[in-house]
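Of the protein chains in this complex, all but one are displayed in their positions.
For chain A:
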Amino acid sequence: MSHQIPVPADDAPALEATGLGLKYRRGWALRDCDFRLPAGRICGLVGPNGAGKSTLMALAAGLLPPGAGSVRVFGGAPGSPQTRGRVAFLGQDKPLYPRLTVAETLRAGRELNPGWDQEAAERIVRQGDLPMSARVAGLTGGQRTRVALALALGKRPDLLMLDEPLSDVDPVSRQELTGALLGEAVENGTTVLISSHVLAELDGVCDYVLVLGGGRVRLAGDVDELLASHRLVVGAHEGDGPVPALAGHQVVELRRTSRQATALIRPAEGDGIPPGEDGWGIGDGWDVLRPTLEELLLCYLRSPQAPALLTPCARPTPEAALR
């Protein structure tokens, strides 16, 4: 397999954005985005509709020029000769040539990519029991997704960006495709950026998350670090007044029922992560729980006013800002 591109050196992040912005006629789709995605991670990209997820991917794929700031892929400009072969992008609409057959679509991938891995691409197609001679126009949405995914994986990218890839795939295939995807990614050290509305799907798959909201970064970083630095606090509380037990903590979200209050808290900016379960200093009578990724993401999505949080590895390096 001499034609494969070697796994990138660790020093260049797969994706690094500094002050990244893009304005459409109706307003900013993405604004002042700063974040870093180290190579080799599987990163979930989460946000409400219109948060800028697709825009971010299109910018990183070199399909759109940045309106402000910059985005770097393995240290290079998106769409440049150095990065073109290293990035695969599967857009939400999953464009394929309708008149080509599945085999011809894979051949197109082979013709356009020097590092093409026909075996990997065919494996994905075969698992779906797709005849190679079928025309793309006659495939169902899920089958088309499979072919598009095969095309993206066959390129053997170092960064694979998937925009809501499995939205029209049945649950069984979804599980199988996710497994295949992760298998390929882990085997080849591929960095994956995957956007999804199904938060449960990301749990256990992603070791990195990026939450966008209103065109800005809301939360970014290593999943374990993020989970360790947040606590879900549940306790008895009545009325609409402030909750004394939470004083001194940064509250991401506070929900109240008639008797009970549930809050997601995190250390105030600059405090660092508290040492242990006891370090949180919540009074007696309150349950302090480690949130699941889904709970964490939901809380952030529900409270757009919560300040942004980036773990240290998700902050762009100072040199990146100078480029």
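A few comments on the model shown:
By definition in this document, contacts are C-beta pairs under 8 Å (C-beta built on N, C-alpha and C of every residue); 3 or more make two chains touch, one makes a residue touch a chain; residues count from 1.
Here is the rule we go by: contacts and distances are computed from a predicted model.
Selecting from "ABC-2 family transporter", "Response regulator receiver domain-containing protein", "SCP-2 sterol transfer family protein" or "Acetyl-CoA C-acetyltransferase", the unshown chain of this assembly corresponds to "ABC-2 family transporter" (UniProt protein name). Within the whole complex, the absent chain has one touching residue among A:32, A:104 or A:294, and that is A:104. Of the candidate positions A:62, A:128, A:215 or A:291, contact with the unshown chain belongs to A:62. Within the full complex, the residue among A:56, A:96 or A:296 touching the omitted chain is A:96. The chain not shown here is touched by just one of A:20, A:121 or A:282, and that residue is A:121. Although one chain is hidden here, its contacts on chain A can still be listed: residues 2-3, 61-64, 79, 81, 84-85, 87-89, 91, 93, 95-100, 103-104, 106-116, 118-119, 121-122, 132, 151, 155.
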